[in-house]
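Structure, as structure tokens:
Note that one protein chain of the assembly has been removed; the remaining protein chains are unaltered in position.
To keep things simple, chains are lettered A, B and C as they appear, and every chain counts its residues starting from 1.
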Amino acid sequence: MHIGLVGLGRMGSNMRTRLRDHHITVTGFDKNPDVTDVATLKDLVKAIPAPRIVWVMVPAGDITHSVVTELAGLLDKGDLIIDGGNSRFTEDARHGVLADKHGVGFMDAGVSGGVWGLANGYGLMVGGSDEHVERAMPIFDALRPEGPREEGFVHVGPVGAGHYAKMVHNGIEYGIMQSFAEGYELLDTREDLIKDVTGTFKAWQRGTVVRSWLLELLVRALEQDPEFEEIEGYVDDSGEGRWTLEEAIDHAVPMPVISASIFARFVSRQGDESPAMKAVAALRHQFGGHAVKKSD
Amino acid sequence: MHIGLVGLGRMGSNMRTRLRDHHITVTGFDKNPDVTDVATLKDLVKAIPAPRIVWVMVPAGDITHSVVTELAGLLDKGDLIIDGGNSRFTEDARHGVLADKHGVGFMDAGVSGGVWGLANGYGLMVGGSDEHVERAMPIFDALRPEGPREEGFVHVGPVGAGHYAKMVHNGIEYGIMQSFAEGYELLDTREDLIKDVTGTFKAWQRGTVVRSWLLELLVRALEQDPEFEEIEGYVDDSGEGRWTLEEAIDHAVPMPVISASIFARFVSRQGDESPAMKAVAALRHQFGGHAVKKSD
Amino acid sequence: MHIGLVGLGRMGSNMRTRLRDHHITVTGFDKNPDVTDVATLKDLVKAIPAPRIVWVMVPAGDITHSVVTELAGLLDKGDLIIDGGNSRFTEDARHGVLADKHGVGFMDAGVSGGVWGLANGYGLMVGGSDEHVERAMPIFDALRPEGPREEGFVHVGPVGAGHYAKMVHNGIEYGIMQSFAEGYELLDTREDLIKDVTGTFKAWQRGTVVRSWLLELLVRALEQDPEFEEIEGYVDDSGEGRWTLEEAIDHAVPMPVISASIFARFVSRQGDESPAMKAVAALRHQFGGHAVKKSD
Partner (left out) sequence: MHIGLVGLGRMGSNMRTRLRDHHITVTGFDKNPDVTDVATLKDLVKAIPAPRIVWVMVPAGDITHSVVTELAGLLDKGDLIIDGGNSRFTEDARHGVLADKHGVGFMDAGVSGGVWGLANGYGLMVGGSDEHVERAMPIFDALRPEGPREEGFVHVGPVGAGHYAKMVHNGIEYGIMQSFAEGYELLDTREDLIKDVTGTFKAWQRGTVVRSWLLELLVRALEQDPEFEEIEGYVDDSGEGRWTLEEAIDHAVPMPVISASIFARFVSRQGDESPAMKAVAALRHQFGGHAVKKSD
């Protein structure tokens, strides 16, 4: 099999490597001349055999939209675009329609695994027709982890369902990370009693209920910097968590934990400049004469 | 009526003034010679007619405990101690027993109103026997706001019930303050659309569902410093909120809003030094190679 | 002044009454022949003098949209539409553009006060141009509560700002209601200690920090049904809370309390059919052999 791959950043170039390692021929395109295999998208289309499959791995939003739009124009009837980026699931429906106008197929693939995917394989959740899924299966089999297919790959539903499942996956991920983080903070606070915080997390890796990959990563992080002295408590968020929460609101699904995880990140970026907490400080001062901390 | 008052800090001295204004004779004692009326607790006991009533208005915890203990020893059978401070309700039961050993009565009084109580009167919630409540009623009538007694005073139940009600009052207060604060932050964030934040809060004072005394205080605060430029988003908490939450946990009462208000205060005091958020930042870095903010 | 009023449901007919009581002539239109003053929207437009003002008070969403669209077509250049319903602020921009194509002005007015507004006046938050606000001021003055104008009325900003402020108002309202509700539940749970729950809320009406209109309503409700025996713990939500939360997410504003209030309502409608809690029960059973409650 010989496919096209658009986007050769950290994720895309790792995927190119893994695909090639699994005997998929890949022609990659990127605006960065140092990493690209061809000069233009048009060249990419020419380089791969029809019926073509092009995997798109570029930043979600405007860039994905313009790449899909351009590709749909360049490809021929019967070709297939797979958006493997972090697009919002609502984008997929319109990309499906857009591609379909050119007789081009469209699938979405949610991809999990981060920088570890190159070695371990990527967890894959895809949305699209049965026919398209079947056609692209050699790609999915190359990218997914070793082991039974159904433990690292799922055809979730029609176009959009793959990114939807990935979105929810990331929402859950936020909640799990925050759970470990809150437990860490409590252990760290009781240094009078807890003499080995890193050792405690380390010992949870076998036999316990909380054993998990995120726990293993936390152990790695603690072994590198046991007191997290080198980093600030400042955490970005990348969209999927917010979208999960918005979906929950739209469908009246209670989401106290995932929302709290997201809000904790928002707060982490405010330092002592939270307008809300300034308002609370001001209120306490008004009714109780409680002291406020003056800004410098 | 002539009573004793122990503790002449901001709250105690305001109460002395309000009681005197309402024709209650008050002999006050404080360790601070500048404000006290008598030199010692013993002198206070001598100065007031039996059967005596002594109102205790000192910091909760050890100080209240030692004052109640000493007073119980000095007072005569049939005298009455009223703890008007912010004691935890669990303290009241043991103070009741302690006083009772000397034949001395004991009541607890939760007091709300802060620095405004001198002028407006104090909201009062008391715990104790019917007989003691009746005996102390002239004091309560002097301290409570003008208007029907039942709108500013309640006999909540036996000893401890007054402080319990005050504790819950403060838990609710935390939730209301945080509600306004979150709304404020959102309005403040949308300066592209919301051209008059202060004016909006001001306009909510009549006719709306959220009209309240805390809203009026927020308007005052905003009029003094519309962008809260002079204060930091750093908020202490004074115990009652935590006790409310502990009671909720003990009795399996869900308390998502009041707990969130308390946690928001905890976070406000951490700045960018939150151990939990450092852990989340470290985790993101581990799996996704996401950048972390390095400490200086 | 003589204006048109479209929508004579509970809110609209109350407003018609209040406007007439304040010497504004009102021609009302409603699809319900029992309450309408004219037979058609066209008749309404004919009945009122140019430059016309028409206040729209119909359900948010499709109905408001179709009424505004139809009105914009019927009205003349220089006329003015005011949407006083609960429209999402994002609707206002497009209604403004739509009206402007016909040379018709557009304003949005957030209205608070519910069934009490007829007697007490309505809290008003409006969005639009200075010129339009000035023209409609006699209406606002008639609808708003007695007292200084700025304590019951605000010109928040351009078109959309009025509904935005009302949306945030309702988000805050959710948080305050939940705060009182959590406190109520705790007091209610401790019937061993708290002998007068209703009396406690009643006594908070003067002097305390939590005194507020919602507290007064809670006292009324408790006096009518002290144990809430006649109602279920089932609570709807009407949109503004969700929109507030979505705005918070979009702008990275932490909103732990308002979100928790909304989720509590979502949960209240699930009874024992929460899919999430079924999943937790199933998980506990898997790892610990903990008993689950079997469905009937």
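By our rule, a contact is a pair of C-beta atoms (placed from the backbone, for glycine too) under 8 Å apart; a residue touches a chain by one contact, two chains touch by 3 or more.
As the structure is a prediction and not an experimental result, all values here were calculated from the model.
Given that one chain is not shown, which residue among A:Phe29, A:Phe106 or A:Phe263 touches it?
A:Phe263
Among A:Gly157, A:Gly271 or A:Gly288, single out the residue that touches the unshown chain.
Touching the chain that is not displayed is residue A:Gly157.
Looking at the full complex, which residue from A:Pro49, A:Gly78, A:Gly103 or A:Gly199 touches the chain that isn't shown here?
A:Gly199
For the chain not shown, which residue from A:Asp30, A:Glu91, A:Glu173 or A:Asp237 touches it across the whole complex?
A:Glu173
Using the touch rule from the top, list residues of chain A that touch the missing partner.
Touch set of chain A with respect to the missing chain: 89, 112-114, 117, 120-125, 144-147, 150-158, 160-161, 164-165, 168-176, 178-180, 182-183, 185-187, 189-190, 193-196, 199-200, 202-215, 244, 247-248, 251, 253-258, 260-261, 263-264.
Which residues does chain B use to touch the chain missing from this display?
The missing chain touches chain B at positions 209, 242, 245-246, 249-250, 252-256, 259-260, 262-264, 266-267, 269-270, 274, 276, 287.
Mind listing the chain C residues that contact the chain we can't see here?
Its contact residues with the unshown chain are 10, 114-116, 177-178, 180-182, 184-185, 188-189, 213-214, 217-218, 220-222, 225, 228-236, 256, 260, 264-265, 267-268, 270-290, 292-295.
The rule is simple: only the chains that are shown with their structure count from here on.
Mind listing the chains that sit against chain A and also against chain B?
Chains that touch both chain A and chain B, as defined above, are C.
Which chain has its Cα centroid closest to the overall Cα centroid?
Taking the mean of C-alpha atoms per chain, the most central one is C.
Measuring between mean CA coordinates, which chain is farthest from chain B?
Checked the centroid distances; the maximum from chain B is A.
If you average the Cα atoms of chain A and of chain B to get two centres, how far apart are those centres in Å?
Computed from C-alpha means, the inter-chain centre distance equals 46 Å.
At what distance in angstrom does the C-alpha mean of chain C lie from that of chain B?
Centre-to-centre distance between chain B and chain C: 33 Å.
Counting only residues that touch at least two other chains, what does the list for chain C look like?
209, 253-256, 260, 263-264 - these are the residues of chain C that touch more than one other chain.
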